[in-house]
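Entry: chain A
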Amino acid sequence: MKTIGLFGLVALAILFTGLSQSWNAALGILNMGLISAIMAMGVNLQWGFAGLFNVGIMGFVGLGGLATVLVSMPPVPAAWAAGGYDVWEALFVGALSLAAVILIRKRMKPGNLRALVTWVLLIAGFSIYRELFDPARDAIEKVNPALEGYLGGLGLPILLAWPVGGLLAAGAAWVIGKTALGLRSDYLAIATLGIAEIIIAIMKNEDWLARGVKNVNGLPRPLPYEIDLQADPSFVEKAASFGLDPVTASTLYVKLGYSIMFTVVLVIILFLMQRSLHSPWGRMMRAIRDNEDAARAMGKDVTRRHLQIFILGSAICGLAGAMMTTLDGQLTPGTYQPLRYTFLIWVMVIVGGSGNNLGSVLGGFLIWFLWVQVEPFGRWLMELITMGMEPGNALREHLLASAAHMRLLTMGLVMLLMLRFSPRGLLPEK
Partner candidate 1 sequence: MIRVENLHRHFGGFRAVDGASLEIAKGSITGLVGPNGAGKSTLFNVIAGALPPTSGKVYLDGEDITGLPPHELFAKGLLRTFQIAHEFSSMTVRENLMMVPPAQTGENLWNSWFQRGKIAREEEAIRRKADEVLEFLTITHVADEKAGNLSGGQKKLLELGRTMMVDAKIVFLDEVGAGVNRTLLNTIGDAIIRLNQEKGYTFCVIEHDMDFIGRLCDPVIVMAEGKKLAEGTIQEIKSNEQVIEAYLGTGLKNKDQVGG
Partner candidate 2 sequence: MVGGYGRGPDILHGVTLEVDRGEIAVIVGPNGAGKSTAMKAVFGMLNVHTGSVVFNGEDIRELTPQARVAKGMGFVPQTHNIFASMSVEENLEMGAFLRTDDYSETMEQVYDLFPILKEKRHQHAGELSGGQRQQVAVGRALMTKPQLLMLDEPTAGVSPIVMDELFDRIIEVARTGISILMVEQNARQALEIADKGYVLVQGANAHTGSGKQLLADPEVRRSFLGG
């Protein structure tokens, strides 16, 4: 009942945006809301179901974004010729030496000899890697740096990037999980936070991969371009029959297209998650979350389950990241900031109600709506306050100039109020 009511409320809020502002704005919020909801579900899977404190969401979202470039951009043959193969060779050598180190550490007895061999291998591997890698990278980055300077992608349809984004994130999660999942909550948190920073640092600085901070603009789209629709007479005609002008019709058409695609993904994930939550698997996960030692003693392979759920949740975030980059139409590594891509998602999960999938979905929509809509609200508030003051009044000027900062303040206040009145989230776990 409460669930329906709250979802109804969000729907109303979006409808209201549509009526009072514009349908484009409303659909825009809906689309990012859908993506946010998916991310929140990924985090909820990890935290709400298994108690894994992952604050590296940004990294997985970023990897999803990277996938769109690697899958959908056309390859840059000149760059491949300049050093594409050498780069991969270097990376292979690097991976090989790491693998050798891990092998040695497993096989050899601890002691000075092992330490020595490890260090020698590490240093030698690193030097060879740098020796191979540096010139190849420089060669690639020299190829028309203003516009290319990277290897490009595979030139495949961008929708393929969504699952690939999930896989990429899953791969990273596997590596992280293998090394860091043994850590206890807060320490796992900072480890994932750190790893996310590392992933973003790589995306920002490895220009040969995806142009780094120079950004990749103009990603292909799964839907037609608005201007093409506007130029298409049959579309214009159809639009007119609905009483819409071509610009509005085309923008709405594209946004609706995205909405439908995102909704399909959301519904599938939600359906599967609900099923597993209400099965012995879900019960086992809750048991593990409650008390790992006891779950272990009751024969559950906690480490594997953690790894499984960490990978799954991260993959969902990666998928959502790819969807988001597709929607943006460009990859801009400089924009990945923990506040926006990690902590805001956490706010969604907690305000929605952790442990409850519907709660996460609700939180995703609601918080995103607020994030976008508190901006005009803050400005409006300031105008209200300053209404009585005469123009030119220093305080009034100051207040109006600070209106932009009311945004975060309002956001914070709303969050505090919501958590005050339902401290376990709007839709708490039953």
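Rule of thumb we're sticking to: a residue touches a chain if its C-beta (ideal position, glycine included) is under 8 Å from a C-beta of that chain, and two chains touch if they have at least 3 such contacts; residues count from 1.
As a selection rule, all candidates are chains of the complex that A comes from, given by their letters.
From a predicted model like this one, the values you see are computed outputs, not experimental measurements.
Asker: Looking at this complex, which candidate touches chain A: 1 or 2?
Answerer: Looking at which candidate touches chain A, I get 1.
Asker: If we count contacts the way the header does, which residues on chain A are in touch with candidate 1 in the complex?
Answerer: Per the stated touch rule, the residues are 272, 275-276, 279-284, 286-287, 289-291, 293-303, 308, 312.
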